[in-house]
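Apart from one protein chain that is not included, each protein chain of the complex appears where it belongs.
Here is chain A:
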Amino acid sequence: MTATLFYIAAAVAVISTVLAITRTNAAHALLYLVVSLLSVAVIFYLIGAPLAGALEVIVYAGAIMVLFVFVIMMLNAGRATARQEQQWLSTSAWTLPALLCAVLLAELVYVLQQQDTVYLDAHITPKEVGILLYGPYLLAVELASMLLLAGLVGAYHLGREDPPPDRRQPGTAEQTDA
């Protein structure tokens, strides 16, 4: 039963990811990406990591992709952009990279076939994840939090308002703008 559900979710993930790449309308592509993330969340749940699945939906599908859609809405990409995308995605442009990736994929499948399949029948609770994160992996958590803090400070710095132009020296305004 679980295996069937897994293959369905995996198929949805693969198909929606391919569609996310090939759609020329940016908003449609993002929606397919959201579907792809949701199916990955289902896969996480099925292999016994419900916390990872829930966080995938909350953080990726529910917050990060919302911001992506937000940007797409702000850019107001119309039909002209879709046409441009269509031109960029010409057959000659994607054939060679796709072939090279197919070789890698074949190797990956071969390597995975060599190993014994391990079915984790465990159900990892949020508590276990928390104990591990704040025990052996505390350093990684701290590093990740520092990285996020740096991102936050950077965004704040970029978004800060410039001082009003009358306080600047005359003549330097054009240089800073350039």
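The rule is short, and it goes like this: a residue touches a chain if its C-beta (ideal position, glycine included) is under 8 Å from a C-beta of that chain, and two chains touch if they have at least 3 such contacts; residues count from 1.
In this section, contacts and distances are computed from a predicted model.
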item: Hidden chain of the complex, named as in its UniProt record, picked from "Fe-S cluster assembly protein SufD", "NADH-quinone oxidoreductase subunit H", "Heme exporter protein B" or "Amino acid ABC transporter permease"; value: "NADH-quinone oxidoreductase subunit H"
item: Sole residue of A:Leu5, A:Val18, A:Ala63 or A:Ala93 that reaches the chain not shown, by the stated touch rule; value: A:Ala63
item: Omitted-chain contact residue, chosen from A:Met74, A:Leu139 or A:Leu158; value: A:Met74
item: Those residues of chain A which, in the complete complex, touch the missing chain; value: 25, 27-28, 31, 34, 50-51, 53-55, 57-58, 61-63, 66-67, 69-70, 72-74, 76, 125-127
